[in-house]
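Just one protein chain is left out here, and the rest sit where they should.
Chains here go by letter, A and B, matching the order in which they are written, and residues are numbered from 1 within each.
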Amino acid sequence: MPSLGRRKLLNNTMTVLTGLCALFAVASLFFILGYIFWGGLRGLSLGFLVNSPKPIGEPNSGIANAIVGSAILIALGSAIGMPVGILGGIYLSEFGSNKFGLLLRFLIDTLTGAPSILVGVFVWTVMVHPMGYFSALSGGVALGIMMMPIVARTTEEMIRLVPHSLREAGLALGAPRWRVTLGVVLRTAASGVATGAMLAIARIAGETAPLLFTALGLNYLSTNVFQPMASLTYQIYYYAQSPYEEWHDMAWAATLVLVTMILALNIAVRLLTRNRHQQA
Amino acid sequence: MGQPLAGEGSAPSLTPNQPHLPLGRARSSLRARPRIGDPLFKWSTGFFAVLIAGLAVLIMVEMAINSKLPFAKFGFGFLSRSVWDPVKEQFAALPFIYGTAVSSVIALLISVPVSLGVAIFLVEKAPRKLSNPILFLVQLLAAIPSVVYGLWGIFVLAPTLRNHVYPALQSTFGFLPLFQGNQNGLGLLTAGLILSIMVLPIITAVTTDVLRAVPGTQREASLALGSTKWEATLIVLQNARSGISGAIILGLGRAIGETMAVTMVIGNRSQISASLFDPSYSIASVIANEFTEATSEIYLQSLIELGLILFFVTFIINMLARLLVWSVTRGEGRGGHA
Partner (left out) sequence: MKNNYLRVTATVLIVGALSLALIGCGSGSTGGANSEVKLQGAGATFPNPLYQKWFSEYNKITPSAKFDYQSIGSGGGIKQITAKTVDFGGSDAPMKDEELKAAPGEILHIPTVLGAVVVTYNLPSVTTDLKLTPDAIAGIYLGKITKWNDAAIASSNPGVSFPDTAINVVRRSDGSGTSYVWTDYLSKVSAEWKEKIGVGAMVNWPAIGTAAKGNEGVTGQVKQTPNSLGYVELIYAEQNKLPYASVKNSSGEFVKPSLESVTAAAAGAAGQMPDDLRVSITNASGKDAYPVSSFTYFLVYKNQDDQAKGAALVNFLWWAIHDGEQMTKPLLYAPLPAEVAAKAEQKIKSITYQGKPLRAS
């Protein structure tokens, strides 16, 4: 058995080492964010935010179409993914304690882990190809499919965290099951469910792959969901791979816009849930 | 969760014993619709749950149907051969499986020790006031979109590696075939490095959960016997090892499915080579690059078959991971806490 001194040394060394790991992780974050901020600030201007792209060489190019496009795509994805996810999550928490529920949960988890490119391929096969055109709608469906399992599982978790006593109190007062679930349990879990929904939105806001074969891209501003639509993620991808300096700058500036939006969502969720006793 | 359903369909038996119930409205609604509400609720929410689960099945089935041609033509040779020739219409998955596997393994080799270190620091060493913000910051790494990692990879990481790190690696370890050859910054090792940063948050988060779920008694018993904090930590790790394995496997699942960041830095070459500096190709990347342009049916279906392989592997990995994580965290710190 090594001496106490050596054991203490090992203990302290490990404290330092693990602390370094944490430092490294946090430093990576600040390094990447810092670079995005520094690189993106150069290209950022009011014109950048409100203009549409111009052909190469012409001034005043912007990404207004991508900002609006991303907003619409996320809106569509949420409109599809959230209701389905929340209702599905309610089923899992209320009625999902049997073998069937286990099967459902397993399949839903599988969908959570499905690579996003495959969701895009799937939606191309069942929507874009039969419909005959790329559209924001199919992009929204792809994003919605990605949201559903995430929202379902977080909804289920949040509802499960509601104390049994609340549920039983409602039932003891003679209310039917569905009333108790919706009126008492869901209300209590509402903030948690909203948290899960907002995190899911933040997650799909950063997706590119499912949009590659569904919403494609568009070089002018449009709100029409029955045709292709620009998105921040696609524009970043496209500009980054180009050889033009101006487009590289635009890629960084667009990245700054996107990352700011996503981080804002994450931080907002964090701040609003900080003191909730239900936080796991 | 099988609590007695006092309210369901048995309302009339309650009321005689409790005449002072103020729920007049509830009583009449119970009398009016004693049977439809609950089953309707169950079936309508059930519909959506089945919808989501069904989509998972549908995606797999759809992909299986659309990969009949290459399966008929190449059979299981698709998995073991190493060719990707759209002109001669010969396709096989091995180069992509190789690229996906190796880049993910590199990612894990780097991120697992670091993630473990972070998780141990957060759970064992740091006070809660410090550990929660740090955990949040680490999780922000997961919030950064994949395409942004790719962008950073092309413009920051790859040039840095090419100019400073790789030459050093080559001069030190150049005798190994792993580090020989031409290095231009874009290749298997770079992809692995980017992936390691991307899977770090998920392994850290799950490991932190797992470590927190180990009963405090384990730790305390060890300390009571005179161990140092680190030795107590080792006991905790021992306890949590299946959960930690689960966390690692979840990270693996994330790594193999990552598309955008990898596509932008992996070099896009469908050949297997020994050197880690050489360009390679992952399944997700080849689908992203070639899907919209696969002009012949067998080309397209070969890409879909690749996707099916990826989905299948992800499926198994995630199943394994959740089993392992669940075995440690069930009942502890989840559900039921008031």
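The criterion applied here is as follows: a contact is a pair of C-beta atoms (placed from the backbone, for glycine too) under 8 Å apart; a residue touches a chain by one contact, two chains touch by 3 or more.
Everything quoted here is computed from the prediction, not taken from an experiment.
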_Candidate in contact with the missing chain, chosen from A:L4, A:L41, A:A79 or A:L102_ = A:A79
*Out of A:S28, A:T112, A:S191 or A:T260, which touches the unshown chain?*
A:S191
*Check each of A:V126, A:A172 or A:V225 against the chain that is not shown and name the one that touches it.*
A:V225
*So that we can see where the missing chain sits, which residues of subunit B does it touch?*
83-88, 90, 154, 158-159, 162, 182, 184-187, 263, 267-269, 271, 273, 279, 289-290, 292-296
*Go through subunit A and note every residue touching the omitted chain.*
54-56, 58, 71-72, 74-76, 78-79, 82, 128-129, 132-134, 136-137, 140, 190-191, 194-195, 197-198, 201, 216-220, 222-228, 241-244, 268, 272-276
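One rule holds in what follows: only the chains that are shown with their structure count from here on.
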_Roughly how far is subunit A from subunit B, centre to centre by C-alpha average, rounded to an integer in Å?_
15
_Using the touch definition from the top, list the residues of subunit A that touch subunit B in their complex._
7-8, 10-11, 14-15, 17-22, 24-26, 28-29, 32-33, 35-36, 39, 83-85, 87-97, 103-104, 106-119, 121-122, 124-126, 145, 148-149, 152, 157, 160-161, 163-165, 167-168, 170-182, 202-203, 205-209, 212-213, 233, 236-237, 240-241, 248, 251-252, 255, 258-259, 262-263, 266, 270, 280
*Okay, in this complex, where on subunit B does subunit A touch?*
1-8, 11, 14-15, 21, 23, 26-27, 30, 34, 37-38, 40-42, 44-59, 62-63, 66, 113-118, 120-122, 124-126, 134, 136-141, 143-152, 154-156, 197, 200, 204, 209, 227-231, 233, 253, 256-260, 264, 284, 287-288, 291-292, 304, 307, 310-311, 314-315, 317-319, 322, 333-338
